[in-house]
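See structure below.
For this view, one protein chain was removed and the others were kept in their places.
Note that the chains take the letters A, B and C in the order they are written out, and that residue 1 is the start of every chain.
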Amino acid sequence: MIQTGILGASGYAGAELARILLSHPEPMRLHLSSVSFEGQSLDAVYPSFRAPGDTIMAAPGLMLENADAVIEASDVLFSCLPHGHAEAAAERCLAKGGLFIDISADFRFGDDEATYAAWYGKSYAQPALHASAVYGLPELNREAIRKARIIGNPGCYPTSAELGLYPVLKAGIADPDSIVIDSASGLTGAGREPAQSSHYADCADTISPYKVGAHRHQPEIDRYLSIMAGKPISSVFTPHLAPMNRGIVSTIYFRFEKTMDAKALHALYASFYADEPFVRVLPPGSTASSRNVKYSNYCDISVHISSNGKTGIVVSTIDNMVKGAAGQAVQNMNLALGLDETAGLMMVPPAF
Amino acid sequence: MIQTGILGASGYAGAELARILLSHPEPMRLHLSSVSFEGQSLDAVYPSFRAPGDTIMAAPGLMLENADAVIEASDVLFSCLPHGHAEAAAERCLAKGGLFIDISADFRFGDDEATYAAWYGKSYAQPALHASAVYGLPELNREAIRKARIIGNPGCYPTSAELGLYPVLKAGIADPDSIVIDSASGLTGAGREPAQSSHYADCADTISPYKVGAHRHQPEIDRYLSIMAGKPISSVFTPHLAPMNRGIVSTIYFRFEKTMDAKALHALYASFYADEPFVRVLPPGSTASSRNVKYSNYCDISVHISSNGKTGIVVSTIDNMVKGAAGQAVQNMNLALGLDETAGLMMVPPAF
Amino acid sequence: MIQTGILGASGYAGAELARILLSHPEPMRLHLSSVSFEGQSLDAVYPSFRAPGDTIMAAPGLMLENADAVIEASDVLFSCLPHGHAEAAAERCLAKGGLFIDISADFRFGDDEATYAAWYGKSYAQPALHASAVYGLPELNREAIRKARIIGNPGCYPTSAELGLYPVLKAGIADPDSIVIDSASGLTGAGREPAQSSHYADCADTISPYKVGAHRHQPEIDRYLSIMAGKPISSVFTPHLAPMNRGIVSTIYFRFEKTMDAKALHALYASFYADEPFVRVLPPGSTASSRNVKYSNYCDISVHISSNGKTGIVVSTIDNMVKGAAGQAVQNMNLALGLDETAGLMMVPPAF
Partner (left out) sequence: MIQTGILGASGYAGAELARILLSHPEPMRLHLSSVSFEGQSLDAVYPSFRAPGDTIMAAPGLMLENADAVIEASDVLFSCLPHGHAEAAAERCLAKGGLFIDISADFRFGDDEATYAAWYGKSYAQPALHASAVYGLPELNREAIRKARIIGNPGCYPTSAELGLYPVLKAGIADPDSIVIDSASGLTGAGREPAQSSHYADCADTISPYKVGAHRHQPEIDRYLSIMAGKPISSVFTPHLAPMNRGIVSTIYFRFEKTMDAKALHALYASFYADEPFVRVLPPGSTASSRNVKYSNYCDISVHISSNGKTGIVVSTIDNMVKGAAGQAVQNMNLALGLDETAGLMMVPPAF
């Protein structure tokens, strides 16, 4: 039985992890921590978790404990703490031979401490941990993830952008100066903490771009696009808040270095992702929409050509809480533990 | 391996049934019919069902066939056809020894053909079928369902109303002339067919009562409230369309025949539903909300007293597509086949 | 030129008042106060108010000042402060001969200090002010409002409930023990301050009853229903949060003391409100919906009979920010200043 811990289980990513792991086929015992709700059960924070029978949820794994207890008890430790808190937990987890999967940005920048420091305002306390960390995008790093002990789970926007661009970057057919990533996210991406920007009357019935030219996912995206391309890529990424609970839709633009028709572009993507269990390249003529991936670990991709024939347009969509956070973290866990990569993740997304 | 058929699989109830059955642990082969989309695959109608690998979904069970083929092939047959089409299918299903579960209203009125005819504009062609049909509300009819061959699955509003009132009706503490059921439903309740009343710009950002004093679920509700109470009940039921995809919230009012305090009322409900796997009576002080039951088979119930102490107020909420349709149908199938009642239905509802 | 002040102009009611008054035909100078945003302009809080030309909005009336300055400058003073702050401002306003219109609950309870104290946790410091205050529901108190110097503007839920019931209470045809008021409100009713219950991901795509049996509008409703009926009325009121920005829909139930048909009930309402400029009784067969009154001062009412013929059902809907707050306050101002009652309020609500 796997002893599985979630640090920060009362936040959205932590709660979603708990939800997915509760249906995971591998025998597992959950240990959950929360600073704000220590001593309460998870269903006190999220009543959807309540067990039937009018009782307080009895499963001890759904009690919210302190972080120390969870770290001690766990062989697999997911950290859903805010940026800047992962190093200490990772060190303790590794010391007892565990697997550490970080949902924050702390382990996404490898040896590029300068970029991390510039965008997150913190330097590395333990550079060695970062040197061994693997970026947890299975479609890019599957073999390395199998051997990893520290996994930096990708950001939500970066997951959609990177999966949308990997085939063209690998094929070298895009003008590297031309890449535009225009993304919209549902409000769960803003987390559980109330704020003016997530206040219903402020964000319902409207689209609001935010942090234009200044979002922290820009350097993460550029880092991995560059790795995928094998040369420096400097893209332009703009996030928008959209009035929906879940979902990221990234509409991605790149100029062709030489012209390519729609059929060839589709064939490139279809072939590239033919064996991926969670990437669905839609048939020609279809357009990806976030409603088809909600509550699933899928990334749906559709490919298009601009009417003037010079620009490729790729729509890449995920559920920000699943493939963009908790689901991908479980996919990484499955790989690192040698389980079936899709275990616990083959839910059919609801059609409506 | 169970041969399972869904007539009308391209409608919302049918597609939701397919989604639930695809995750059912019992070995099962699906046969789907559709008039409008015969010859296409289910994912052509609902791209959420697409299998990864950029292929047309290969599972033959997800091809939409004609109804005859599905009836022939199935041992368990779910009918999601419009009202008035179930008798013929039921007869053929029973003739080959099958189990027939009808999502429409056709088998909900037993020997009360007059009421069915008055509200649905059709008389019974085969009264004997109706005599043997069981109303598929497991909390009311569990033992009969185990032996049934024809099951009339309850309507969505009736499920929430009847579960909300059963304890007080059984206890005989409510003034039978005082019952008001005020319900709001998400738009999936209106089905897949576009209409002015489900046009986004007409129904977003607004609450619209409809069919006030004239909804077909009124006689179904009254029939089963009367059975629960053991005496005639004539309630007042008003449905509203609410700008949400899923969920029914019924706020139910009844005058106490003798005064009762909040604690006693809660104890009555908690005790009544203590062993039910899909009814969650919330702790005192909590209020049920549709967001905690979405995409699950739960019915959440909270109980309250009016500020003047004379009226009981019960909030009963379900996912209209799951406990209000497809999930309850699977619960009925599990009972009638002698499987674990909760098989395939223990999904934890997402917290957000 | 009227010197018009708004205390608490950075809250939702205050900002909506500013919006309406900016289009009021009477020459007027606005004075706005805010504790949190003193020294800033209103468009810094609500960018919708920005004037074209890329300048800081120059109109001095749209600068947010301190409350003292606004009270001093104003002949008409609207108070949008939280409950418990109106008495002091009212006293100063009256001392300089002004008109005071309070959006909070402070002046709604007249001589019934006990009820106010029980529900709002405060006693009256100056009972004489309350004795002279008039409840600002023009359809009930038009003549008194014309002479009033202190007006207690009604609550949003009470406005919809009281207008929905006034005709039957006046006619004495409802069983006074049978009244149920089931209301849904949009999220602007929760005000500008972020909170968990108004966090987008918590309240989108769901209906949530709240404060069941315990909402502060219950005693206000009962007070005025009793005045309308000429005898004590103790109703049952339940509020719900609905995923929409604006609008209140109250579905109201009452048992007939003697049976009444739909035609007679409609005639009663149509006749009762025939001369009211802001109450629209819909034709028989129509059902009121909040979408038809948004951004207007209208109250739409439709009347129905339950299918068993024993209960009247009235749907009464308003825009909670307009007829439920700022618009009604302007209607009261118009009356008290001897202006055309409809001045500045005849906006046609958008159809979508």
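One rule holds for everything that comes next: a residue touches a chain if its C-beta (ideal position, glycine included) is under 8 Å from a C-beta of that chain, and two chains touch if they have at least 3 such contacts.
Predicted model only: the values in this text are computed from it and were never measured.
Only one of C:Gly39, C:Pro82, C:Pro127 or C:Pro350 touches the chain withheld from this view, namely C:Pro350. Screening A:Ser104, A:Asn141, A:Thr251 or A:Asn332 for touch with the missing chain picks out A:Thr251.
Annotation: of B:Gln3, B:Ser198, B:Ser226 or B:Ser286, B:Ser198 touches the absent chain (contact as defined above). Within the complete assembly, residues 12, 15-16, 19, 22-23, 46-54, 56, 188, 204-205, 245-246, 269-270, 273-283, 286, 289, 291-296, 298, 300, 321, 347-352 of chain C touch the chain that is not shown.
Summarising the interface, chain B meets the missing chain with residues 12, 186-188, 190, 192, 194-196, 198-201, 203-205, 243-245.
Mapped onto chain A, the interface with the missing chain covers residues 177-178, 180, 182, 184, 186, 201-202, 204-210, 212-214, 218, 234, 236, 238, 240, 242-247, 249, 251, 253, 255, 287-291, 294, 302, 304-308, 310-311, 313, 315, 317, 352.
Everything that follows uses one rule, which is that only the chains that are shown with their structure count from here on.
Chain-level centrality, scored on Cα centres against the all-protein Cα centre, points to B. Averaged Cα coordinates give chain B a centre that lies 39 Å from the centre of chain C. Listed for chain C are residues 186, 201, 204-205, 243-245, each touching two or more other chains.
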